[in-house]
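Encoded as structure tokens, here's the structure I'll be asking about.
Of the protein chains in this complex, all but one are displayed in their positions.
Order of writing sets the chain letters: A, B, C and D. Residues in each chain are counted from 1.
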Amino acid sequence: MRIISARGLGRRFGGRPVLSGVDLDLDQGGFLLVTGPNGSGKTTLLRLLAGLLAPTSGSLEVVADRNRVGFLGHESLLYGELTALENLDLYGRLYRVPERRERTGMLLERFGLWEARNERAATYSKGMLQRLALCRTLLHDPELLLMDEPFSALDAEGVDLLHAELADHGPRTVVVASHQPERIAGLATERVALG
Amino acid sequence: MRIISARGLGRRFGGRPVLSGVDLDLDQGGFLLVTGPNGSGKTTLLRLLAGLLAPTSGSLEVVADRNRVGFLGHESLLYGELTALENLDLYGRLYRVPERRERTGMLLERFGLWEARNERAATYSKGMLQRLALCRTLLHDPELLLMDEPFSALDAEGVDLLHAELADHGPRTVVVASHQPERIAGLATERVALG
Amino acid sequence: MQGFRHSAALLSLTAAVLLITGLSLAVFWAPEDADQGISQKIFYVHVPVALTSYAAFFWAAWKALRLLWKGGSRYDLESYTAVHMGVIFGALTLVTGSIWAKVSWGHWWVWSERQLTLFLILFLFYSAYFMLRYSTDPGPRRERTSAVYAIFGVVLIPVSFLAIRLAEGLIHPVVFKRDGPDMEGSMFLTFCVCLAAMLALAGSLYLLELSGKRADASLRELRERLA
Amino acid sequence: MTGYVADVAALARKDLLVELRTRDTVPAMLLFVVAALVVFHFALPAESARFAASGMLWIALLFTALLALVRAFVGERDHGTLDGLILAPCDRSAIWLGKTLSVLAFLLFAEAVALPAFALFYEDVTWELVAGVALANIGIATVGTLLGAMAAAARARELLLPLLFLPLAIPLVVGGVGATVSDDPGRYLAFLALYDLIFAVLAWASFEYVVTE
Partner (left out) sequence: MTGYVADVAALARKDLLVELRTRDTVPAMLLFVVAALVVFHFALPAESARFAASGMLWIALLFTALLALVRAFVGERDHGTLDGLILAPCDRSAIWLGKTLSVLAFLLFAEAVALPAFALFYEDVTWELVAGVALANIGIATVGTLLGAMAAAARARELLLPLLFLPLAIPLVVGGVGATVSDDPGRYLAFLALYDLIFAVLAWASFEYVVTE
């Protein structure tokens, strides 16, 4: 089943074209790797797919309802003044996650944040924040996963954890933008090189 | 000549010890690689060296006057509402950089930001911002270079550019914290593993 | 540490003795004030308490200065404790003063009193000090910030006093004149004893709180050593 | 429907959590009000204070409202959390409503402290004043939240948003003060209620377009 299909997709910021004529097709369970130099439009593309930006040209169709999409951007989308638990609890409520507490605890455990669960996110180190952002993204077990440089700031262990998570994605459709394709070497079924 | 010497260096945040008993010695021209898992205190250590944090225990001596130190942190330290030129111009003034304009232009050229020099930094892509932060750090040709994960968000070209910059550091003393030691394999003369 | 405890105990003992003598002097010995009558007795509590709180604030500023000069968290602890004492005694001043105002003027609060207004300002100022501390993460940054603020406090005292001076007569004339220090010997002596008592009391409380805080700190460190 | 309510509750709860994260918000409020009253005392002579009193009260409230709005969206801009909310499956208007409620709570809270103090130091609080304040709150919160969201969505920067708030806020102030000082407050209160109704509906309906592309 076709999840993403784009035709001549383009986006301009204040007149300056950033993306143009991008064609994309991704079926369910597919794994798309987006590559390209700095400023080539990877983030823009992912934000288009997530619906945070609207295309200025071309057509884009994403077949997935909002509560089954997980988006990991450059920014953590977390509240610095809230603790890890409070942050995940908020998103858990908004996404109607069943057994919120259990799932939250399980994720924090897996990503090694359980000890720090009651610290304010603002006091987290960069990598810890990235891990917490990963928990946030996976919290509602999304069908469509959009990840912008998910490996950034992660240590070796974190990289392995994420790799494992991505490896057995099963029916899940994944789009990853990264500067280190080697890290998800085996996984990608499709590739788009921008810029 | 000894640039950095720390004895039993420690730092606690609100009672919680984050670093403790760190001993360091780095001579002029040395290249120190700091490694460690997420949350092990790399950033804290670099901020201590830069003088942004004060030790809560132990002693630390850094022999370098402020206008010859270059610090690259997790954050860009750049004003999103100012353009690349305006940002570098500000720091150039503060650091009394001779031939500010020329040097600024040269750096922007080298890091491939010349076209975007008049865009607000807020509109930069993450990698472009990292490149601009590199320009800011190198602007005053520092003798002591403190870099926290300098390779993050950089594309292959950017990595090579930075690697070249670090390779011929000559008399310059360098401290780099990174999760990818392989990237500066040959360069490091010393190593500290935290956590 | 042991000697510290010792001196604390000694001081609190002196405080107790002085307090008892001072109060009994005030009640039984010192003559009743001509125009204010019995209510004037509160003067022997009120004024010493007020002056004591001033002293505490200056002590806090002194410690803060030392902190900025030398560094070291112990000064931060001392400065903070001193401010705490100052605020406690300041509250006492407000209360005793209000009572006095009630009995002698019939109002709990009158703007026309210099001391009152000045104290209200100081009280606000130093309450903000606590806000500042509680909403900043502990660490060198907080120590220095608090220190600077404490120093601002003692500068603010004379400035506000001058300001209130100026505001008077502009806003409304001083309604009540009271004869200050020119009191007869026995009154003055009693006053001095009470003042000494209050200072001793504040001092001993200061030392007690300090030793408690230090104990906590060293305990925490011990725990971490073990951990 | 219950889902909608749950979302709104979760979002408002979040704001209040952030607000109360520093546990001393309550005493802070108290201190601020008292300090403001002292300032007023020095700015005004006793006799004219009685006339001016309600005016000063309104200034203080307006200031508090602006503070609340600044707080409300500075936080959201920090780590792109507004994006996080927009991505969430909840109805976008729920985001607006949650924000509005939390701002409203903040204001009510401030007033719960301010009005008694005001009554204590100056004249006693009339029911017109309370009604006026209550209605003005709603208007400020609804409109302010919408404009704050516009400002937070960076692309709307160019619109000079705070300036937009000016013509929108003045009627509220006029209505509020009018209700407190005029002889027949009814007209002013009715006006305030009307204002609230119109802008609440408007903001509720338009929020989605403001925050999404």
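Convention: a contact is a pair of C-beta atoms (placed from the backbone, for glycine too) under 8 Å apart; a residue touches a chain by one contact, two chains touch by 3 or more.
Note that the structure is predicted; figures quoted are calculated from it, not measured.
Of the listed positions C:Ala82, C:Leu116, C:Ile164 or C:Met198, the one in contact with the omitted chain in the full complex is C:Ile164. From the options B:Tyr91, B:Phe111 or B:Phe151, the residue with contact to the chain not on display is B:Tyr91. Of the listed residues C:Val49, C:Val87 or C:Ile121, the one in contact with the hidden chain in the full complex is C:Ile121.
Considering the full assembly, B:Leu53 is the residue among B:Leu9, B:Leu53 or B:Leu145 that touches the omitted chain. Where chain D meets the omitted chain, the residues involved are 19, 21-22, 25, 28, 31-32, 35-36, 38-40, 42-45, 47-49, 51-52, 54-56, 58-60, 62-63, 66-67, 70-71, 74, 157, 160-163, 165-166, 169-170, 173-174, 177-178, 180-181. By the touch rule set out above, chain B reaches the unshown chain at residues 50-54, 65-67, 69, 71, 73, 75-82, 86, 90-91, 93-96, 120, 136. Mapped onto chain C, the interface with the missing chain covers residues 68, 121-122, 124-125, 127-128, 131-132, 135-136, 139-142, 144-145, 147-149, 151-152, 155-156, 159-160, 162-164, 166-167, 170.
Note that in this section only the chains that are shown with their structure count from here on.
When the interfaces C-D and A-D are ranked by C-beta pairs in contact, the top one is A-D. Centre-to-centre, using mean CA coordinates, chain A is 36 Å away from chain D.
Between the CA-based centres of chain A and chain C the separation comes to 58 Å, rounded to the whole angstrom. Note on chain placement: the centre of chain B and the centre of chain D lie 44 Å apart, centres being C-alpha means. For chain D, no residue reaches two or more other chains under the stated contact definition.
Counting only residues that touch two or more partner chains, chain C has 137.
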